[in-house]
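For this view, one protein chain was removed and the others were kept in their places.
What follows is subunit A.
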Amino acid sequence: MSIDKDTAARVAKLARIKVEEDALPALAQEFNTILGFIEQLNEVDVEGVEPMTSVTPMRLKRREDVVTDGSQQDKVLANAPDAREGFFAVPKVVE
């Protein structure tokens, strides 16, 4: 499995990270090095082994489905790069 420039560009797009065209070949090369390392996993016989979902055999705790928090709009917005009139502001999303 080898990653080419186009695949690297697709992955960058999926990850929402802008990568300049001229940086793509080196990025693809790095992916190939890391994926080459990961390929070793194919040597392992995993037949009949369930993928691990939780490292400790515990059931996630349940709680009453009630509101336990809230009413802190100022705190929620305090670190926003652009907050206006009690909302997060972003570039136009819909025409």
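We adopt the following convention: contacts are C-beta pairs under 8 Å (C-beta built on N, C-alpha and C of every residue); 3 or more make two chains touch, one makes a residue touch a chain; residues count from 1.
In this section, contacts and distances are computed from a predicted model.
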item: Name of the absent chain as recorded in UniProt (options "Oxidoreductase", "Homoserine O-acetyltransferase", "Glutamyl-tRNA(Gln) amidotransferase subunit A" or "Raffinose/stachyose/melibiose transport system permease protein"); value: "Glutamyl-tRNA(Gln) amidotransferase subunit A"
item: Interface with the unshown chain - residue positions in subunit A; value: 3, 8, 11-12, 14-19, 27, 30-31, 33-35, 37-44, 46, 49-56, 58, 60-61, 63, 72, 75-76, 78-82, 88, 90-93
